[in-house]
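All protein chains of the complex are present and in place, except for one that has been dropped.
Here is chain A:
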Amino acid sequence: MSVVIYVPCDAAAVAVGADRVAKAFVDGLARRGVEGRVVRNGSRGMVWLEPLVEVVTPAGRVGYGPVKPKDVEALLDGGLLDGAGHDLRLGDVEKIPFFAKQERFTFKRVGVTDPVSLDDYLAHGGYKGLERAIAIGPADTVEEVFNSGLRGRGGAGFPTGIKWRTVAACAPGKKYVVCNADEGDSGTFADRMIMEGDPFQLIEGMTIAGVAVGADMGYVYCRSEYPHAIAAMNKAIEAARKAGYLGSRVAGSDYDFDMQVRVGAGAYVCGEETSLLESLEGRRGLVRAKPPLPAHKGLFGKPTVINNVLSLAAVPFIMSEGAKAYADVGFGRSRGTMPIQLAGNVKYGGLYEIAFGVTLGELVEDVAGGTFTGRDVRAVQVGGPLGAYFPRSLFDTPFDYEAFAKRDGLIGHGGVVIFDDTVDMAKQARFAMEFCSVESCGKCTPCRIGSTRGVEVMDRIIAGVEREKNLAILEDLSHTMKLGSLCALGGFTPYPVMSALTHFPEDFGRGSMPLAAE
């Protein structure tokens, strides 16, 4: 009998030795004369168990992890091929509580299939969404996405359906679909996992967007720090094109759509949509003033749908299962699910897709299990380098765009970075300013100059020089940056800075202040 062993190709698994584990299995099978193959799947999202190896048995897939290359021989000798017991045996991976509690809409195939196999994708419900979009036509497809309540997963939370409506309403002619895969936020890796673990889903989502708004060309702008994702996307695009899912007359329909991957070059600000468009056009990634909106004048001055990877990857589910199935879960005005990424000093880190409404405390304490250092959680930064630091007293905040905004925070791209009690929040505030000054595109003054002054002010505060005076300057500066910056980089840098100061004043040499009343 031919055995099948899954060893993830996800970058997080590779970083902890998955490539060597895969090779050890290939060699181990060959030495034993066992016929079999090692499939490189995506990651199940349980990063602390990586490399998480699964073997196909008559009773289903059985997981083992974390597997080190030196464990492979013992596992094979111990009857891994029959799913036999071993210290590393996890059993049915989908029954592990971390996995079982999730609602996987966007990530349902990630970790299950061979990411670059179109046959696998089709066998697991792939391209059903596009089929339906073609059947019901562009106008109804746009309405379906609108009715799902899907909001921009890049962080701004703008309704995707309205964006699509706007572009669809523009006069026919050249239009573009651009996918923002410049996932620069620290603590986020969901886009990467989609591109590495289920690239066809993103391709399908973009194709549906193209059909819906009348665009025939798409670009994925992927950051250069993700070589594995770029390779997987290119392979999948090639396979989709060969099978007639990209190119002229997509899937035998009357619509044309093709796409390409473009690689960034290490500029964080290019995750801002107008800066990204400038970069795609081959220029410095300077932020554009809005209006005009990209939906009216985007790439090369043409109407452009620009969405995050997670927004576009959610579309095939919405189209195949219906808007209602997606909108039925969620919280308030945040409908559907959010792939949340638990990172930093975390015991059980990884990707956790769940309906909106779960509280920050549940995520940090119950799901993530606190810190891996075993120390107390002191602060949690939600939403990347521009997101606010939340103290334990705000752990009752539900994961929802509005609820976080109400508490001067943001959910951003869904990254949750956990810090233990050794963190110095003044240093983190300084880092936020420093990051902004390094990554500022330089177009607007509050961000370009403000961030540099911010670092200097923080240095004085940390050194204890005229603290109260400098703290007043810091507050004033933050206010100016927040209101005066052209884009979110300068505009949101005050979030981590001011939240650190508000919630952890003792780190800034201020006595502990009573928390503001809710």
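As a convention for this text, contacts are C-beta pairs under 8 Å (C-beta built on N, C-alpha and C of every residue); 3 or more make two chains touch, one makes a residue touch a chain; residues count from 1.
By our rule, contacts and distances are computed from a predicted model.
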item	value
Among "Carbohydrate ABC transporter ATP-binding protein (CUT1 family)", "Formate dehydrogenase subunit gamma", "Spore coat protein CotF" or "Acyl carrier protein", UniProt-listed name of the chain not shown	"Formate dehydrogenase subunit gamma"
Full-complex contact with the absent chain, from A:385, A:409, A:446 or A:490	A:385
Hidden-chain contact residue, picked from the options A:39, A:110, A:220 or A:267	A:267
Identified contact with the non-displayed chain, of A:14, A:202 or A:232	A:14
In chain A, positions touching the absent partner	11-12, 14-16, 47-48, 50, 183-189, 192, 224-227, 262-268, 279, 282-285, 341-346, 349-350, 372, 381, 385, 415, 417-420, 423, 428, 431, 435, 439, 441
